[in-house]
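These notes concern the structure reproduced below.
Moving on, here comes chain A:
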Amino acid sequence: MSVAQTQSRSVLAGIADDPLLDISGLVVETGPQRAPVELLRSIELAIPRGARVGVVGESGSGKSMTASAILGVLPDGVRARSGTIRFDGRDLTTLPEREMRRIRGGEISLVSQNAVASLNPLMTVGAQIAKVCREHTGVSKQEAWARTVELLDALGIPEPDVRARSYPHHFSGGMAQRVAIAMALICSPQLVIADEPTTGLDATIQAQVLEVIDGSVKASGAALLLISHDLAVVRAMCDIVAVVYAGSLLEYGPADEVLNRPLSPYTQGLIRCMDPPEGEIAFIPGRIPEPGTLGAGCPFAERCEQATDACRAQQPALRQLRPDHWVSCHHE
Partner candidate 1 sequence: MRRGFWLRYLGRRLLAAVLALFGVAVIVFVVTRLLGDPVELILGQRATPEQAAQLRAKLGYDDPLPQQFVRYIGDLVQGDLGVSNYTQRAVTDEIADRFPATLELALAGMFLGLLWTIPLGVLAAQRPGGWVDRVSRAIAEFGLAIPNFFFGLLLILLFAYVLGWAPAPVGELDIGATPPPRVTGMVVVDALLAGDLSTFSSALKYLALPAITLAVTSCPPILALTRTSMITALRGDYVRSARAFGLPQRTVRWYALKNSLVPVLTMSAMTFGFLVGNTVLVETVFSWPGVGLYSVQSMQRFDYAPVLGVVLLGSAIYILVYLLADLISMAIDPRVREGQT
Partner candidate 2 sequence: MSAEPVSAAAWTPARVGSRLRPLLTPYWALLLLFALVALLAPLIAPYDPIQADLEAKLLPPSSAHLFGTDENGMDIFSRVLYATRTDLVVAVLGVAFAFVVGVPIGAMCGYLGGWLDELFNRTSEIVQSIPLFLFALMIFAALGNSKTILVVVVAIVNIPIFLKLTRSVVQPIKNQDYIAAARLAGQPTSRIVLRHVLPNTLGPIVSQASISAAYAIQITAGLAFIGLGVELPHPEWGSMIQQGAPFIMDGDWWVSVFPGLAVLLAVVAFGGIGRQIARRYDR
């Protein structure tokens, strides 16, 4: 991936001394070179070591695309045009493929939304997890299998040695997600990316899975990047929140700051929708923009009550208005 060399750290890097990961000026696009469609317009992010960062955004916000960009597994036809992704001192966008492969699954691992679909249907789950373990640690087959069974047990899967020998389609939603978490933790990575890990699960199962993620990531000491469209899930799990909208970061800061004293009108709207005042029906007017249909200004301008010509003309830069609390808005 040849990406413009900008060595600058993310403006958010100040949130912690030497954050584990920080992204600055990430632009991802698709479509023909001469008429590219921007999926990510300007994404900034910082994940302190061992921290829990939640990225919340609705459809088309580019939250999942950010995860793919970090791991360098962007789908065909999608490319990172510019920006740096610094992880543990290295810029992932310039790393050679061989070294990048060592990081994928070894130092940064992914828990995806539909666990059953993300597992090879023709291999037993145990074999797949052991394969990842051996690929990164080089331990023997027996050792890898033992670690797999032990981890599955720790994640609450009954009869782990039997279930490890069964196939992905034997697992219910909740159990399959535990298998995916095991695969993500088998090599004790420094960062776990959970991309909508409980979307589509029933509330009771979602609660169980979130608890498993919470406990297991805490035990492994890894940092967590939780991506979700559900603000309530992010509020329950994360201590730092990043709000993204139509490919841009609008607000970033400690969870209680962002959720109790939100600066961006969009975040305020989302919070009202999550906890509407008694007897009221809360919503944000207007329509979610399609990628590539946005002008130069703030992506939320079209739906924002406080939008002025300045908002429509020029995308506001990220400004730090409170300690560790950034916002992209002209009006605060």
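The definition used in the following text is that a contact is a pair of C-beta atoms (placed from the backbone, for glycine too) under 8 Å apart; a residue touches a chain by one contact, two chains touch by 3 or more; residues count from 1.
Regarding candidate selection, all candidates are chains of the complex that A comes from, given by their letters.
Since this is a predicted model, take the numbers as computed values, not measurements.
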In-complex contact partner of chain A, selected from candidates 1 or 2: 1
Chain A to candidate 1 touching residues, read off their complex: 71, 73, 75-76, 100-106, 109-110, 112, 114, 117-123, 131-132, 135-136, 167, 169, 183
